[in-house]
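Excluded from the complex is one protein chain; the other protein chains are retained at their positions.
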Amino acid sequence: MTQTVKWGDCDPAGIIYTPRVLDFVMETLEAWCRDVLGIPWLKLNREMHMGAPTVRAEIDFMAAPAPDQDMVTALRVQKVGRSSVTYELTGSDGDETIFYRARLVACFITRPTFKPAAIPEPIRSRILTYQEACGDA
Amino acid sequence: MTQTVKWGDCDPAGIIYTPRVLDFVMETLEAWCRDVLGIPWLKLNREMHMGAPTVRAEIDFMAAPAPDQDMVTALRVQKVGRSSVTYELTGSDGDETIFYRARLVACFITRPTFKPAAIPEPIRSRILTYQEACGDA
Amino acid sequence: MTQTVKWGDCDPAGIIYTPRVLDFVMETLEAWCRDVLGIPWLKLNREMHMGAPTVRAEIDFMAAPAPDQDMVTALRVQKVGRSSVTYELTGSDGDETIFYRARLVACFITRPTFKPAAIPEPIRSRILTYQEACGDA
Partner (left out) sequence: MTQTVKWGDCDPAGIIYTPRVLDFVMETLEAWCRDVLGIPWLKLNREMHMGAPTVRAEIDFMAAPAPDQDMVTALRVQKVGRSSVTYELTGSDGDETIFYRARLVACFITRPTFKPAAIPEPIRSRILTYQEACGDA
């Protein structure tokens, strides 16, 4: 997924404002859930009465893009537990410059109790299939 | 209400990024609804099954604050209709510099139909009381 | 330009949070300046020592999109003055639903004085060419 850094994403230092990187990370994960898993978050929430909130995020900021730069994000699945999934997202210029490396842990829960729940099918199989296709299984 | 302009609200030109002004305007309106009308938007939404979406906004941007500047916002009620309210918000440095002047029209609706609804009591009376207290009735 | 409404653009009412619409409007204008006029805002700012801040915005919010909906934005040039340009932006679902209509006035200024400046060439000619191509001249 390619995202263009916008004027409004950047701060007076002329580079991306740190929290905007997490916005880009989450938008990539959201698009991946919708397009690869086939589960838009709205459906997970309203129809399946579940959620998959991020319970932990780690980000290393290696280089800061400026306005108009393209960030290419790659998403890999690191680990699949009973109810949690660990993702690794890397943003680069598509070439040698790595902008950030992020690790996110999301936990499936039922709503409105917010109790951890087993990752439901067919979501689980699709995550495993993607992981295998990336050579990470 | 006083809001401090943050580093992340500003763009590479070193001044507030235009859309952030509308964020400040809406935050002022939200706090006013909660603290003056006694109706947090969450209550309006979840308990009263209503909403008061903005249907029109006009903003004149007169001067752009930089990071760490305080913006003092004054809210006045310009007009109260059957289901709509017109607000005028002005942001300044508390002295002679006016940063923006905004006019917002919000329309009360019932959810989930989104049909216009009469402003319910005691909201209507409280809006009129505030308007009168400001000398605008 | 097509923009997808994201989960994080929406509020607890499940629809786009009002100020995010102005974000979408500005992002469209930014991309247009870069791609159609050939002037990224960073270049205008850092190399030409100018700016084109928005001095007035008017938005009518007609329908609020939900997460995952696509917003198609059309930009037209309404009026070109000596130093200011009036834009009209309309966001729709690409079909019959209009989400918003916005009118923005941007004023070219020199930095760091912030004094109005004549729109420089070749920007001026390119704006007029675009306006004519849209049948609005």
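In order of appearance the chains are A, B and C, and numbering begins at 1 in each one.
FYI, contacts are C-beta pairs under 8 Å (C-beta built on N, C-alpha and C of every residue); 3 or more make two chains touch, one makes a residue touch a chain.
If you're wondering where the values come from, they're calculated on a predicted model, not measured in any experiment.
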Open item on the list: Checking the contacts here: which visible chains does the omitted one touch?
Closed with: A, B, C
Open item on the list: Just to verify: which one of A:Ile59, A:Val72, A:Ile98 or A:Leu128 makes contact with the chain not shown?
Closed with: A:Ile59
- [ ] Determine and list the chain B residues touching the chain excluded from the picture.
- [x] 4, 6-8, 14, 23, 26-27, 30-31, 34, 40-42, 66-68
Task: Those residues of chain C which, in the complete complex, touch the missing chain - done: 7-8, 10-14, 17-20, 66-67
Task: For chain A, the residues touching the chain missing from this view - done: 12-13, 15, 17-20, 22-23, 25-26, 41-42, 45, 51, 53-62, 64, 111
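By definition in this document, only the chains that are shown with their structure count from here on.
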- [ ] Give a one-word verdict, same or different, on whether chain A and chain C use largely identical residue numbers at their interface, taking over half shared as same.
- [x] same
Open item on the list: Closest chain to the protein's overall Cα mean, using per-chain Cα means, please.
Closed with: C
TODO: Starting from the Cα centroid of chain C, hunt down the chain whose centroid lies farthest away.
DONE: A
- [ ] Take the average of all CA coordinates in chain A, do the same for chain B, and state the distance between these two points in whole angstrom.
- [x] 34
Task: Centre-to-centre distance between chain C and chain B (centres being mean Cα positions), rounded to whole Å - done: 23
- [ ] Indicate the residues of chain A shared as contacts by at least two other chains.
- [x] 7-8, 14, 66-67
